[in-house]
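All protein chains of the complex are present and in place, except for one that has been dropped.
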Amino acid sequence: MKRNTNTPKAGFKLALHCSVAALMSVAALSAQAATGLSDNKVKIGVLADMSGTYGDLCGRHCVDAVNMAVEDFGGSVLGKPIEVVSADDQNKPDLGSAKAREWIESEGVDAINGLVASSVVGAVAQVANVNEKPILISGAGSNTFTTKTCSPFNAHWTYDVVALARGTVKPLMDSGKKKWFFITADYAFGHALEGVATGIIESNGGTVVGSARAPLGTTDYSSFVLQAMSSGADVVALANAGKDFVNSLKGAAEFGLNQQATMVGLLVFASDTKAIDADIIGDMRLTTGFYWDRDDASRAWAKRFVDRTGAIPTMAHAGAYSSTLHYLKAIKATGTDDGKAVMAQMKAEKPDDMFARNAALRADGRMVYDMYQVRVKKGSERSNPNDLYEIEHVIPGDQAFGAMKPECNFK
Amino acid sequence: MTTQIQMNAVTQPRQRGLTLILILGLISVGLLAPLVVYPVFLMKFLCFALFACAFNLMLGFVGMLSFGHAAFLATGGYITGYAMTHFGLTPELGVLVGTLASAILGFVFGKLSVKREGIYFAMVTLALAQLVFFFYLQADFTGGENGMQGIPRGELFGLIDLNDNLNMYYFVLAVFLLGFFVVYRTVHSPFGQVLKAIRENEPRAVSLGYSVGNYKLLAFVISAALAGMAGSTKALVFELESLTDAHWHMSGEVVLMTLLGGMGTLFGPVVGAAIVIAISTLFSGGELGNYIHIIMGAIFVMCVLSFRRGVVGEFQRVMARNFSASRVGK
Partner (left out) sequence: MVTFMGINLFALLGQLLVGLINGSFYALLALGLAIIFGLLRIINFAQGALYMLGAFLAWLALHHLGVNYWLALVLVPLAVAAIGMLIERWLVRPIAGQDHLYSLLLTFGIALILQGTFSHLFGSSGQSYPIPDALKGGYNLGFMYLPVYRAWIILVSLLVCAASWWVIEKTRLGAYLRAGTENPALLQAFGVNVPLMITLTFGFGVGLAGLAGVLAAPVYSVSPDMGANILIVVFAIVVIGGMGSIGGAILTGLMMGIIEGLTKYFYPEASTTVIFMVMVLVLLVKPSGLFGKEA
């Protein structure tokens, strides 16, 4: 460091000059930012795993869902165009964070939607929070975004690990299944889900006899399944999602684990249910924020979605649609795309669309709404390939998500 | 026996003046560039350019293909990230710590591998790097698949706030120039001459009494340290360190940068890094994301089959030919 000081010194002088100039221009800009739209348009970035493990549950069709919301809103807001851009984060935090930084710092993106792998969302949130840009988390599950790392700019929309664990674990405990084993996706989301579920199990008198951590994107689950088999558990819970859920459940069936213990998926998207033999997944009970065949409004929207994409809509797709719509409404109401003002408005007005029922965006950024406990139909009960679930009952929002945690205390 | 990759002549003494002028010119371009181009993009380029220069020291000047340099990039990043987050070091100390850690890892790798030759050396370094990859995947302090998030950029010497992209840029530029200077000095020193002698004819170097193993080991440690320095700096720029840097694809990418730019030349890795980073930025994130691999693969095949000197190597060859031809003419 010491031998080469000349150039850096010169560099830093220049840097100081430049940064002063930059600061002045930033100050000038932010004075104007309180009203009106930056760059004369609203730009929404959709960041998701486009073709990997989580590709089917959000992916490209989350971009479609966001575009549907933009179209339903009329394609423009305050007389200015709405633009949607998208990128593939491949479930890698470095890719997601670099993309978000580029979008926000040099391309004028106003908000980011999609956001599936919790690891990526954590990295993106750091960039977005500092720059005061809202993130509409439609696909990710970790509850850290409304607890430990909460921020005024996080809107956690579709579901979280608390709602999943409460919705799915409790009824099984009540039916007398007390010994649990977890096969867990080895990153932020899986750890959070296993942690919350373990809390519920133990406080209800159950025990967790073991857990196996499988890397994201594992395709051969045989050794994890064997660990579960020798644990003697009543319930083997899969704390993973997407293709990981599909592969681990298939692996369990191949080795006969599903004959020996009750298999339960803690996070199951409709696209995954559809990808598995009805013989294997039939009768499983799970928690979801959306099912297309719930009422006329959801059916009408789902029909448009299927016509457009050819894929079955998941709760992430529906959530991406709903959050975008609510975000645009807030811009219209406040007359600005300034992150702080828009987020305040999103919290002031209750979301109300085909997805969000009895909904409110809580102060900590948690979207609280009615969730559903469903039973997967057996093959003989299905009238068409998308006829997957029977809604057994509705879980009111405050029961599903619980009370706000004191950990989150931003102003 | 010895692995000899056909090399380009390193800058001749008479070219040295020219090289210095070129370097000064490039430095001034470097100083002004962030006013035109998005600084984060430039910083990414500089980090990879340094990484490639470090790698080139082994491949270009010793003639050994390491397929495990990703381990050093990641080690620099993780150790710096950890030190910055937990000990509140200033960034220049953070980078120093990361660089040292990579140097130590380089020593361990080198001890295990420099006696192996050619493809064996490549395979052993690759496998060692994979061991490091899995270690970082499992270790708690790295955050595993989540990556190490929220690494603070800090304040340089406790004074200059690096959260400003421009300040950060000039810091990265300084680090790059320092690294480049180290490579330059290493190559143009008696030590560098011995390395080249080993590359050209190892048995002869042995018979001249040089302890070849130690020379190779020292070169490997310097190379690893500089790769670590690149990783440390990169972790600060992106405020994040992740497994991508430790993955063997990264080791492959740096081979590509060096091969494409021209191995065994001073500027080759810089040019190669510029091209590769430009291509991957162009395609990143979009629908065409997977084209990156196809294009990189095609460049590899093309370079190996018919462009082994790389961009700078070819350029030097053409220049040298014209230069000498005109002299003959007179």
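A and B label the chains in the order they appear, each numbered from 1.
Simple rule for what comes next: a residue touches a chain if its C-beta (ideal position, glycine included) is under 8 Å from a C-beta of that chain, and two chains touch if they have at least 3 such contacts.
All values reported here derive from a predicted model rather than from experimental measurement.
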Among A:L226, A:V306 or A:A363, residue touching the chain not depicted: A:L226
Among A:A212, A:L266, A:A330 or A:V374, choose the residue that contacts the chain missing from this document, as touch is defined above. A:A212
Which chain B residues touch the hidden chain? 3-6, 65, 112-113, 115-116, 118-120, 122-124, 126-128, 130-131, 134-135, 137-138, 248, 252, 255, 259, 290-301, 303-305, 308
Could you please point out the chain A residues that touch the chain left off the display? 50-53, 55-56, 90, 212, 219-220, 222-223, 226-227, 229-230, 232, 242-243, 246-247, 250, 254-256, 275
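Note that only the chains that are shown with their structure count from here on.
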Chain B partner, complex, touching residues on chain A are 1, 3-4, 7-8, 10-12, 14-16, 18-19, 22-23, 50, 86-90, 92-95, 97-99, 101-102, 105-106, 118-119, 122-123, 126-127, 186-188, 215-216
Which residues, counting only chain B, touch chain A once they are in their complex? 27, 31, 34-35, 38, 40-41, 44, 92, 96, 137, 144-147, 149-150, 156, 160, 164-167, 169-171, 173-174, 177-178, 181, 238-245, 284-287, 289
